[in-house]
Structure formats: C-alpha cells, structure tokens
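Worksheet: the structure to be examined is printed underneath.
Heads up, one of the protein chains got dropped from this complex, but the rest are sitting where they should.
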Amino acid sequence: MRYVAPASVAEVVALLAGDPDARVFAGATDLVPQMRAGRPEPSVAIDLKRISRLTDVSLTDGTWRIGAAAPTADLTANAALAADLPGLVYAGGLIGSDQIQNRASLGGNLCNASPAADSVPSLVVNDAQAVVAGSGGERTVPVIDIPTGPGRTSLQPGEFVVEFLIDRPPPSTSDAYLRLIPRTEMDIAIVGAAARVSLDGDGNCSAAAIALAAVAPTVVLVPAAAEALIGHPADDDALAAVAAAAAEAASPIDDKRGTIAYRRQVAGVLAKRAVLEAAGRAGNGGGR
Amino acid sequence: MTITEQRPGYRYVGTRPVRHDGLDKVVGKARYAADLVLPGMLYGHVLRSPHAHARIVAIDTSAAEAMPGVRAVITGADFGDLPADDPERNMTRNLMARDKVLYEGHAVAAVAATTRRQARDAAEAIEVTYEALPHTLDILEAMEPGAPLLHEDIFTTGLDSEPSEPSNVANRTCYERGDIEQGFAEADVVVEGEFVTKPIHQGYIEPHACVADTGQDGKTVIWCSSQGHFRVRSQTAAMLGWDTSRIKVIPAEIGGGFGGKTTIYLEPLAVELSARAGRPVKMVMSRDEVFRATGPTPGSVIRVKLGATGDGRITAAKAWLAYESGAFPGVWAMLGCMCVVSPYNVENFLIEGYEVVVNKPVNAAYRAPSAPMAAFATDTLVDEIARRLDMDPIDLRLLNCPNKGDQAPYGPKWPLIGLRECLEAIRDSEHYRSRPAPGHGRGVASGFWFNIGEASSATVNLNENGTATVVTGSPDIGGSRASMALMAAEELGIDVHAIQPVVGDTEVVGFTDVTEGSRATFATGMAVVEACRDLKGQLRGRAARMWDCDVDEVEWADGQATHSGGEHEPLALADITAEAGRTGGPLGATASLNARGAGPAFSVQVTDVSVDEETGRVTVERYTTAQDAGTAIHPDYVEGQMQGGVVQGIGWALNEEYIHDADGVMENPGFLDYRIPVASDLPMIETIIVEVPNPNHPYGVRGVGEVGIVPPIPALANAIHDATGARIRELPMSPPRVLDAIMSGNGDGG
Amino acid sequence: MSRTHVSCNINGDDVEFLCDAGESLLDALRDEMRLMGAKEGCGTGDCGACSIIMDGRLQCSCLVFAPEADGATIVTVEGIADGDHLHPLQQCFLEGAALQCGVCTPGFLVAAKALLDRNPEPTETEVRYALAGNLCRCTGYDKIVRSVLAAADRMKEEVAG
Partner (left out) sequence: MAQVHFSSNQRRLTGGVAQVEVDAATVRELLRKLEEMFPGIGAHLDRTSATAVAIDGDIIPDPMYEAVPADAEVHFITPLAGG
C-alpha cells in the first residue's frame, strides 16, 4: 500500500482515474478495522484531509458547505451550524468516541454505506446535496441517491464526494436525530431516526421529513410519516401516526444487533420522539 | 465508608498511600509483555481454525516456510502428546490442535518471521485440509444422546451407573441434604424458574502477550502477561516435555486478568519457535484472537425451585445446573453447585450439576467462576418469594442468613463470616433507606464466593539504609504490591514508602501459586508477615549484640528496639541495619507457606434502575455495594475491587454475550459488539467496606477480588422487575430482551 | 518496498522515522520510536488505550496511518508531565487510586488531558461522556472520574493561586 496526501481535488481525481484499487479516506475509522478484519488493502490510500475544500465548513449565500472529510468534531464545535442544523450536528457527535469524532467525517460515514450510519438520515431529511468529483468533472447528487446497499454506493469508479451542500433551514424549522444503542456510547445504531419539521403560525406542521437508519439496506425516507404530520400539530394522534408509518416503512433484518420485531417497534418510537424534539425546537423558532 | 467490627488500630494497615508501582504507570514507563523488545527478535503468529469442528486431514507448511523472513513454522505434530490421564493434556491440546479442531479459533499452526506482517502472511499461506464435522453449540442440545461428539473418551462420571457410551457430559455433581419432599411440603410459597446465560469474556484490556528467548544451552527465558508465572513455567514444561529448570519466567506488568490469565495460550509456542529459529520470538494476540481463542466463562442453563414458609423461612431448594465448558471440560458445574444456595440456610436441598462440552473456546476462570449465574437464578427467586410474602428482601435474607457454625450446602461448617453484617450495612445505608426516585425500580441481591489460600512465598531483605525490599511471587493485578508493603510497614514499623515491593521471577522467589481466588493479599500477605516477624527476631538479636545484652532484654515495637531495663537509647531499624555488617551480616528472611483459613466472602448490593418502557433500555441510576473485606489493608484498592467487580457484573447483566452464527463462528469478536460498560453507562459505585476480620490471617484479611461480581445480575434483574413488572430470566438483559419481556407481560410465575 | 520518511514533533522533540505506508502510527510510535506508553488494546479504535493528541486533536493512534504524522505535533502519555513535575491528572490518578492494572491508564490520561484542555470545568456527566472512548475493565470508572474532576479543581486552584 502507498499513502498519498494530495493538496487538490484534481490530484485526487487523477490518482483515482489511474488505479481502480486506490481508495480515498478521511478518518480511516472504517477502513482500518476493515483492513484488520482481512479486507484487502487498497493499492493507494489517498488522504483527503490536506485539501482545505474537503475539511472546511462554511456558510455562503444561505447554504452550508461541509467538507466531506471535515471531522465531525468540527461540526460539533461550530455553534452557527449547530444552531441551524442541530439534529445533523448531534448525529455527527454520536459517531464513536471523541477520538473517533476527531477523524470521522460525513463523507466517510456516507460512502462506507453502512445502513446504520448515524449522520445519513439527518443529511437526507435536510435534503443535503453531495458534490461528487470524478474524471468527468463535478456533479451534484442528492445524498439519498448515493447509498445503494450495504457497502455499496452509486458513485462511479474514480468518483469521490468533495463536500455537502445544505440550504439553511427556513424559520420555524428544525431537525433532530435519535438512535437506539444498548450502551450510551461506542455502539452501532440498532435503529436511528431523523426528523425535520417546519411549523406554521398556528403550530401545525407545514413541512416534514422523516428518515430511518438500520432498518433497511439503505437509509429510508418515510413520506407517509411526513404526510401524517403535515397540517397537524405534533400531538399524540399525529405522533402515533408517525410511529405507525415509520414502523411500517421499516424492513429490517435479524442480526447480532437486533431483531426484526424490535427494530420495527423502535423505529416507530424513535421517529415519534425525533419529530417531537424537532417540532419543539421549531416552535422556538428553529435556529433563527 | 467502612464498617468495622472489633478490629485493632493500626498505623499503616488501613491507610491509603500512593501505590509503589503507580508512578511508572502514569508516565507510560510500566513495562507490559508486549512492550519488550530484544535484539534480533522475531514475531510469531498463530494460524487458527475457521471451523467449529473439523478433522485435520493434512497440514502443508512448505509454502509458508519458503516465504520471505520466515524462520520457523510449527504445528501440533511438533509437540509430544501427553498421556490421557495427564491433567495438562487438555491444556496442550487447546494450545495446538491435534487430529481435530474443536472450535473456531483453535490454534493449528504458528510461524515466526522477521516482521509481524511476514509472520501473518506466512501463517495464511499454510495449507490445512479439513474434513468438516457436525458441531454443537447449544448446551441442552449437546447433552442430548446423538449430539455431535467432541471427544470419544468422555464418559460421564458421577452417574448412578457407568455409561456405556461417550457423551458431551463430562460429569454430574450432586449435593443433597435433608428431605426435599418434606421441605416443599412445609412450604407455603413455591417459586421456580429456568435461567439462561451466555458465555462472557473477562475482557481485560491487555491482550495476551509474551516474548521467549531460547538459548543454545537449551534454556529459555519467558517474559509474559500472566496471573501466575510459576504455572506458566509448569504448563510450558508440560507441553514441551521439558524439565522446569530449563525455563525461567519473568512476570511483566499484567494488564488485567480476572481469571483469564490463570492458564497459558502462547508461551510454549513462542519457546518452540524461538528454539527453532535461534532468535527471541514475541507473540501478541489481536483482540479478535483474545475473543475467539481465550477462555470465556461458561454459558449456563440453571433451573431452581425454592419453597418458603409464610413467615419467610426457606424450607427447600432444588437446583439443576448445566454449564458449558467449551471444548474441554472444567470444574464449572461443580463450583456452581457449591455456590447456588450458599447465602441461605436451607435444611432440605437437592442440587445437581452437569459439565457439558460444546464447540466453543475452552473456558477459563472468571472472577468467582460459576457463582454469578447461580446467583442469578437463586436471588431472582428469593426476590420473588419476598414479593409474594410482601416481605422486605433484606429482612427475608437476614431471616435465612447463615452464621458461624451453620453447615454450608457444600459440606463444611461456616467459619466466621460477614454476610449478616453486609445485609445490615445495606439495610442501614442511606441508599436503601431512601425511596427510589419516581419511575425507578430497586433491586437487591447477595453473593458468595469461597476465596482460596494456596502456596505463597516472600523474601524480605533489609537494606543498609533502613529500607526494605519485599519480594513475592504474586503478580500484582490490582494493587497487591501496595498491600504487601503496608503489611510489611506495619510489622517492621517503618514508613510504607521505605519499602519496595517487587514481584520476583521464578528464579528469585519461592514457588507461589497463581494470583487467583482472591488470594494474593491474604496468602502472600501472610508470607510477607511471617518473613517480617522472622526479621524482627533477627533485629532484636542484633540490638542485643550492639548493646551487649541478652536478647530477652530487647523488645521490638514501632520500628525500634527498646531495652527492657531502659539502659540503652532505643535503636531505630536504620540504626541496626547500618551496623548489620558488624553484627552478623545482612538481614533477610524468607517465608514459604500453604495459606490456610481463607475467609469466605460475601457481598450484598442494591441498585436503582430506570427502564425506557418503549425501547427496553435500562439505565443504572444508583448502585451501592457492601462487602466483607475482613480487614481492608489498602481501602482504595479494596473499593477498586468492589467497584470493578460490580461493573463487570453490570456488563454481564445488561449487554455482554458471545454471539455465534449457525456455523459456530463468533460474530462479535471485538469491543464494538462485545459491549463492555463504558464510563457514560454508569453512576458512581458507592462502597461500604464491611470488616469482619478473618481470624486465620494476622491482619484479618479476607480476599476481596471476586465476590463483587456475583450479586449484580440478580440485583439488576430484580430492579428491572420492580420498575416494569417484567421478570427476565435470560441474559443479557439488553434492550430487545427487556422490551420483549415488558410487551409479553412476563411477570412472576404462579 | 521502500519505506516512508516521516518528520514530526513528538513530546517536544523533532524526530524522524521510517515506516511502512500501511503501518499504524501506534506501531510506529512503539516500534520505531520505542515510545511504549500508548498501548494496543483492540487495534480498531474501540478501546482508546492508544490515545494520543495529534495537532491538538485526541485520536486513536491505531487508526492513524503513520505517514499521516508527517509535519504533525504529537503528545503521548510520555509527554504529559512537565519534566519531573507530574501533570495534575497524573498526580490525581495516583492519589485517587484511579488505576489498577494500569494498561488503560496512558489512554485515559491523554483523553482526560484533551478534555480539560478544551473544557477546564467539566461536570461528572461530561467527564463520563468524554472518556467513553476509553475502556477500563478494572476500576468500574468511579475513581477515574473522581480523579479527573479532582484534577480539574486542582488546575483551577493553580491558575487562581
């Protein structure tokens, strides 16, 4: 294995174009354990952390640009981002320990393509767009279109994610993410649920998005849960409908971390609670 | 907090000095086995079985031997086979498979090469031809006739008639007293249940590691991480067929053991590789190997039935216990039988236990081995009786509490024990007297562990400047060096930091058994005290020479010699050691002994939990443990043992488990999915040290290392029941299982 | 295969070493620099025994490729004390009996230092969450958490004094 730390996106594109076994990384928090578990080493490990565009977090013209390799600790430390997108920032702060969060990135979390990735549901409910670079130039793709199954993405050979674009949420809008793990830290989500809720002047939901982690091969957007909410306040009836829709949308598997029945039940519970939390914040004006 | 019963005042014993080995450990200088580097050192790597059960048809090492950097390759054929009745035979067959592999992770071959990477690549290039065999993973299934057999030569012992067919059941143990039918007939309340637990790993943070340097003289030096370097020596000798005098074992600092480092895994392989390569060989396990190939504590199925009178007296107990011991039998079911009702006086009981082999890693001791699973069953049912009778659970336990002179279920009469005092300490604690917070549930449980004595040696040398060096053979896994120094300080009357406690290798100190069974401070401490008392006699003799008087005129107290007639100024220890060369030479003493009279240990614990009834997540909100230490020599480390044991029990109760797939492959061989508790999972663990001195130890010590792990499982199960009404009888009480119990309305039986 | 040359500053010393590209920084620290304070407990970032601070960030050195350290400033447990003067965390760990076997201790000290560097007055809960990436199997964490809180108090007094 070779190690390279290019200084520009163009250099990365060139390295990837010439070598199908090359692989980009930011924190290597998935790559190293996979290598230790016996996965073949890449021919070249391309360190993205020395490209400022990949690690910067900035707000320009009402859009947050989050470098794909920015450590999630940098998101947590960014008060303005946390005010705008508290659910996403909280999700980033759930990924492993402080040690992990100083390396793990949203780009890595997305492209590792684990169904249980904590930050992906929050990216999805906030309609995040991924800027993807490849030999054909750059393109912008909705985040939800990137994972296609466990360990698989829609990225073409030679492509990698450069940054995420998220529009600042409008007023009276906020998001939340909750996950269920057996311990308090250091676990992979058995189920995760993200919600984004906008409230109108009467306290009714005017827009909503709910997405689930670890209940299907990829992140699942639950339009039925959003529909159940829109036009209503986040009251018991609406929340029960959200929970039912989320449980219905879940198509989980039995594995070492949880059972089908448990995941369905908890998907509903977490969806409901995430909506309640997001709506509570939205009712306080959201981030503004 | 310490609750003390009639113990004398001491000057050093019971104080909390900074431990002697602490500084090296906080600056990163403490040397563990994996930290050792020798010139020319090679790296060893073990090839392990991917199959749970398979016949080894052929092993071809030729490709591996031809690879760059490879200096030696070994397989089971390179070691002699021990006779069938040799007690170490199973150990040797665990270290390197012969004929068959018996679990996924079973060692098949090993390589030494110049770099770690070369060793690993070469190990993977060894071609092993397997013939897969049917395997058995489930304890009850393995007991059935017709189950896949691990061993052709296991015929169940302890049955009423000798079996004609081999089986996976190694032995049946039975303890019986009184008339069980009569006992249940007298009962107004009868409760029963089946309790199931999974294998649990000790989870020490330091993986097994050793370095072996075998010289051309046919001798070898081993540096290793072990709870007992004399056992490393004898077991390594047994596997190699060597005389023990060819082997010197130097104990490195040990990064946790909890019973898991009372046996060996790597050392004979490293010695053999080193002998063949003519170079030192280091072997360090990965975490994955630690989980797959080193000893967990058994999974179990335990059925208990208890009867009690309306006023709470337990009249009868019936227990059926099956422990899975992994690929080779152990003593786990027997120990479970001896513990299952021991915190209670029961006149009528029938206890039977079965030791069952399955295709999983060979079990090793883990902190009060076999007792926690048994306590899970019994103390859950005792809680059920208390609820049925509307009795306080502590009062119920006090009513049935054994005292000195009562007959323990495993036979002998109880010596002086402190269970009653522990129960009273919890009953009187602020925690127990306060009501649980709204929504919280409370659980109580008690636990028993024997504690053991065994052989220990100590040498105490006085230095010319009045300091002392205390050399023992007990690896220090939790602060025992500080305890040795405290006892020596108390005896000699010099400052605890004027004493340097050292763990000696196999060639500098007398034979000492493994640091296990909560014995180091008890047994090795006894040897230290005996050597110090010998020295005090010598010091009086030297003072007599210095004063030119009869030795009977010299008294020793508070670190100085005084003349009974008052004719001489007292001589401090340093005054005497300074003159030692002129009064008869160096001052030193050695004691070697079999420590007798280990004091049984009891712990009583109370916990409050909250349960998220929609997800089944349990949060431990508050925890208090009371434990009889006999005498706490260094209270900080007594508390540390209590707290560590409790938290291991919490992990076992809530989240830890071995998960195997249908092929017998472990699915969670890492700390990500084998979930030991993290700091944010826990509250402070409040401790109450109860001191009912052990009359058989000069300072009243009982071992404190193990019993703390026994009560947490039933305490938490009882608290979850209190919070939710759901009775959980299978571990771990993880969110899915707790939610399932809540939703299916599993309450108390009956 | 040729080895990679790395220049960095470790505990105040400018150093250079050669490593394989796929080697972890943990292995490089231990094998090349003979700094044995950081331990490997898991090799997968789950236990924190290999914690170091690299360019001000707490990391698991087992997850860092050694060549990433080129140009970096690294603090290991060996660099926490100020000469012979122990860091208050080290002193409080000793006085508070916050270690038993000691193998996790270097990682805890480094992680706790990173915490106090960024949050000098943490609550008990903040300490527990900040140290959740460091596993200890001996102590049940009680005395570790108390010792970190004690060190924070002591550092505050030192600043005030």
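Each chain carries a letter (A, B and C) given by its place in the written order, and its residues are counted from 1.
The rule is simple: a residue touches a chain if its C-beta (ideal position, glycine included) is under 8 Å from a C-beta of that chain, and two chains touch if they have at least 3 such contacts.
Since we're looking at a predicted model, the values are computed, not measured.
Enquirer: What shown chains does the left-out chain touch?
Expert: Even though it is not drawn, that chain still touches B.
Enquirer: Which of B:Cys174, B:Val508 or B:Val551 touches the chain that is not shown?
Expert: The one listed residue touching the chain not shown is B:Cys174.
Enquirer: Return the single residue from B:Pro87, B:Pro145 or B:Gly585 that touches the missing chain.
Expert: Of all options in B:Pro87, B:Pro145 or B:Gly585, contact with the hidden chain holds for B:Pro87.
Enquirer: Can you say which of B:Gln202, B:Ser274 or B:Thr562 touches the chain missing from this structure?
Expert: Counting the whole complex, the residue in contact with the absent chain is B:Gln202.
Enquirer: Looking at B:Met338, B:Val554 or B:Leu682, which makes contact with the chain not pictured?
Expert: Once the missing chain is taken into account, the touching residue is B:Met338.
Enquirer: Hey, which of B:Arg367, B:Arg481, B:Arg617 or B:Arg729 is the one touching the hidden chain?
Expert: Per the contact definition at the top, the residue touching the missing chain is B:Arg367.
Enquirer: Of B:Ile452, B:Cys549, B:Ala578 or B:Ile659, which one is in contact with the hidden chain?
Expert: B:Ile452
Enquirer: Touching the missing chain, which residues of chain B?
Expert: 87, 158, 160, 172-176, 202, 257-260, 262, 330-331, 334-335, 338, 365-369, 410-415, 449-454, 516-519, 594, 596-598, 696, 705-706
FYI, only the chains that are shown with their structure count from here on.
Enquirer: Going by the average position of its CA atoms, which chain sits the greatest distance from chain A?
Expert: Of all the other chains, the one whose centre lies farthest from chain A is B.
Enquirer: Can you check how far apart chain A and chain C are, centre to centre, with Cα atoms defining each centre and the answer in Å?
Expert: Each chain reduced to its C-alpha mean, chain A and chain C end up 29 Å apart.
Enquirer: How many angstrom lie between the CA centroids of chain A and chain B, rounded to a whole number?
Expert: 44
Enquirer: By residue number and range, which residues of chain B touch two or more other chains?
Expert: 286, 670-672, 677-678, 680
Enquirer: Among the residues of chain A, pick out those that touch two or more other chains and give their numbers.
Expert: Counting only residues that touch two or more other chains, chain A contributes 33, 36, 184-186.
Enquirer: State the interface residues of chain A toward chain B in the complex, per the touch definition above.
Expert: Chain A residues touching chain B: 33, 36-37, 180, 182-188, 190, 256-259, 261-262, 265-266, 269-270.
Enquirer: Which part of chain B faces chain A closely enough to touch in the complex?
Expert: Spelled out, the residues of chain B in touch with chain A are 286, 288, 614-617, 654-655, 659, 667-668, 670-673, 675, 677-678, 680-681, 734-736, 739-740, 743.
Enquirer: Taking the complex as given, what residues does chain B use to touch chain C?
Expert: Residues 16, 18-19, 21-23, 25-32, 34-35, 37, 117, 202-207, 253-258, 284, 286-287, 477-479, 636-637, 639-640, 643-648, 670-672, 676-680, 682, 684-685.
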